[in-house]
Structure formats: structure tokens, C-alpha cells
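Up next, chain A:
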Amino acid sequence: MNVAFILIAGLTLGSAIAAMSLRNLVHCALCTVITFAGLAAMYLQLNAQFVGFAQILVYVGAVAILILFAVLLTRNSENQPNTLLASPSWIIGILVAISVSGTIIYAVVKSTRLAQTLPPAPEATVQKIGEQLMTNYVLPLEIVALLLTAAMIGAVIIAMRDKNEKEDSGSKMITGNARERVSQPSTIHHPSSSQKTTR
Partner candidate 1 sequence: MQSLDQIFVTGKQWLLAFLPEALQPVGSILLVIAAIFGVFATLFAVTTILERKILGRIQNRFGPNRVGPFGFFQPAADGIKMLTKEDIVPRDADKIIHFLAPLALIIPVALALSVLPYGRNMVPVEFDAGLLFFFAVGASTELSVFMAGWSSRNKYSLVGAMRGIAQMISYEVPLVLSTVTVIMIVGSLSLVKIVEAQSGFLFGFLPSWHVFTPWGFAGFFLFMIAATAESNRSPFDLPEAESEIIAGYLTEYSGFKYALFFMGEYWGMFAISGLSVTLFLGGWNAPFPFLQFIPSYIWFFTKLVLIIFTFIWLRGTVPRLRLDQLMSFAWKFLLPLALTNIVVAAIWFFSRALQFPGALGLRWIFCAAILAVSYVWLGRGVAQAQRAKRVYQYAE
Partner candidate 2 sequence: MLGTGIIKGMVETARNFVGSYHDPERLTTVQYPEERLAPKENGRSFPFLVFDGNDQQAGLRCVACQICEKECPPQCIYINKSKDKKPDYVGKLQFYPATFDIDISVCMSCQICVEVCPFEAIKMDQVFELSTSDRFGKLLLHKPQLAKPNEYFHQLHPTDANEVDARLGEEKRKAEAKAAAAAAAAAAKLAAPKPAPDEPTKAT
């Protein structure tokens, strides 16, 4: 255990706790970002460069923004009533959490895997990961890609329908407003002899 690990672990844990307990949802989301970044630092410490960078790219760059958007787009998201710290639901939640983690810890401690010696850390360069993904794991990769594409197309369709509806209502309102102002088109001067130029 070196100093860096303790610092990173402390930061990660602290921000995770803050993310759960802060009142302002945007603050919570930003704390989650710190947690993600701490995890990435942890991966980097384990010499897993690719995973670490991917963690930052995906979680800090994309997922965190998604969470923030979700928080903001929810109406009245920040006017949560101040609930008591020790409400009945809290107590039940704590009990559930203790029992679950206890079970997991028990299972881990009892498992035979722990007794084995650790294998040497694999040399996981980006190139190797790429090769693995393109050879052994090409099918799962393709399936994931397909799934994500389907999800994206679905999202686009949902967004498009929403937009069309909005546009319809908007344009109706405009024409309505314009019509109010228009009474009778009076006679207007027409271009008597017109010439044309191309622009």
C-alpha cells in the first residue's frame, strides 16, 4: 500500500459517500464524476492503461454528462424535501445493505479461490486487447455493437417524433398570430414592367 493508493482510495470513497448524501443533485452528480475519475486512477495504478483511459472517456466524458442532463431535465429536481436522516426506510435500507454485504463477504472469505496464489499480472497492451476483441471475442463485440446501434436508432426515432409534434404546434401558432393581424389585403403596386437579374 503506497501513499498514492491511499489518497486515491480515500478520494474515491469520500466522493462516493458525498454523492449519496449530498442534498443538491447536481453536486451529487459531480461527486460521481470524481468517483469515476478515482476509479480510472486506480486502473492506471494497476497498469491497465486502456481500461483507465476508457473509464475516463466513457464515464467522465459521456456518462457523467448524461447523468447531469437527466438531473437537469427532471422537473423540480432540486427542490427535494428535507427528509429526516433516520427515517424508517433508512433503517430498512441499512439492514438490507448489511445483510447483502455480509453474505458477499462470507462467500468471498469461504471461497477456495482466495487460497490460490495470484497469477502473474497479464501484459495487457492496447494492441493485445484489440487483437483479442477482433479474434476471440468478435461475436460478443458485434452483438454489443448491434444492440447499441438499435438503441441509438430507437432514440433517434423517439426524438424525431417529439420534434415533429412540436414543430406542428409551433407553426400553427404562428399562422394563427399572423392571421389575426391580416385583415384585407389592399391593392398593391405591382411591378409594371419587370426586369430580371440573376444573383
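Per the selection procedure, all candidates are chains of the complex that A comes from, given by their letters.
Keep in mind that, in the parts below, contacts are C-beta pairs under 8 Å (C-beta built on N, C-alpha and C of every residue); 3 or more make two chains touch, one makes a residue touch a chain; residues count from 1.
Not measured: the values here are computed from a predicted model.
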Of the listed candidates 1 or 2, the one touching chain A in this complex: 1
Contact set on chain A toward candidate 1 in their complex: 24, 26-27, 30, 33, 37, 49-50, 53-54, 56-57, 60-62, 64-65, 68-69, 72, 125-127, 189, 191-199
